[in-house]
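Below: the structure, in structure tokens.
Of the protein chains in this complex, all but one are displayed in their positions.
Our next item is subunit A:
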Amino acid sequence: MTVLVDISHRLGDFAVDASLESAGRLTALFGPSGSGKTTLINLIAGLIHPDKGRIAVDGRVLVDTDAGLFVPKHKRRIGMVFQDARLFPHMSVAGNLRYGRWFTPAAERYADFNAVVELLGIGHLLERRPAKLSGGEKQRVAIGRALLASPKLLLMDEPLASLDEARKAEILPYIERLRDETKIPIVYVSHSVAEVARLASDVVVLAQGKVVASGATGAIMQRLDLLPAEERGEGGAVLDTNVLRHDEAFGMSVLGSAAGEIRVPRLAVPMGAPVRIRVRARDVMIATEPPVGLSALNILPGTIVAVRPGMGPTVEIAIDCNGVIVLARITEQSKHTLRLRLGGKVFAVIKTVSFDSATTGAGLPVEADG
């Protein structure tokens, strides 16, 4: 499944002129507000007619202004989850969930009602009215409603942006399950580094209506210069690890990665479970010798592979720790004092307490301790 977009569209003073192609499991359209991400997703959904361009999903051309082709939204079979849920107020949750199924040709219905309800944990809400749901519940129902129309592609337009942190943490695991347990490709709009790093397989970075970069999540998250100013502190390495063991005595979980063991505060996931963590560049210290008498628990040996100027009097140092790139943001002065240079052998030092739920993800709650 590939999504191919090449359009130019003008909305008053604002112009979107973007070209992108993605075949990822979950492609994030990432950028600050006003960068054109929502316009782009609305164009894919068919909610907006582009001035000029072409959109194709999985080889099926949906828009081609040169050929005068525009497939209306109800014929695209593209699911959409809106920021404001948009549940139908005059129907129960079950009615909302079953709405799209009606319009799906029988032969193309692959979504199973019970499976989707179970996946999203909304079985106890079926009889309720949307007005009686919390923000997080509404969003889960909205995801279910889109899924049950058996879409070929699922678009999510900042589905967590209007929720508080607790509600976000409630929904993120469900989106992860959606990504891992269904075959539907997802295009996910977000301005949050935390969400993108945790969910995306691929990232397309947008700024002022243009694509400025695209690629695998790990590579993009290292490019601190691409991140919006207010989110720059959140940037860093994205590491795919799995839980080696839990250290109950000290309330920690030990994660295994190619770079070595990483200790983080206790995660509510079973042993062996995959966990994607983000190591903020500003949380990484650099030592030129194996540190002794240091409180930080994570010390990863590696080699400096890149030194880039950062924001203000800082530098960004990329360290290759056994094939995994860890990014550190340190001061110009430290770099000078430690005489850091390309190829130098160093140790990346990360405090366990610098990991929080935003960088490790709480994971789905489990009944018994793994």
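What we mean here is this: contacts are C-beta pairs under 8 Å (C-beta built on N, C-alpha and C of every residue); 3 or more make two chains touch, one makes a residue touch a chain; residues count from 1.
The criterion applied here is as follows: contacts and distances are computed from a predicted model.
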item: Undepicted complex member, UniProt protein name, chosen from "Molybdenum transport system permease", "NADH-quinone oxidoreductase subunit N", "Succinate dehydrogenase iron-sulfur subunit" or "Cytochrome bd-I ubiquinol oxidase subunit 2 apoprotein"; value: "Molybdenum transport system permease"
item: Absent-chain contact - pick from A:Met1, A:Leu47, A:Leu244 or A:Ala273; value: A:Leu47
item: Full-complex contact with the absent chain, from A:Ile78, A:Ile122, A:Leu163 or A:Leu300; value: A:Ile78
item: Touch criterion as defined above, residue of A:Ile122, A:Ala149 or A:Ile184 at the omitted chain; value: A:Ala149
item: Residues from subunit A at the interface with the omitted partner, ascending; value: 45-47, 72-80, 82, 84, 86, 88-90, 99-100, 102-104, 129-132, 145-146, 149
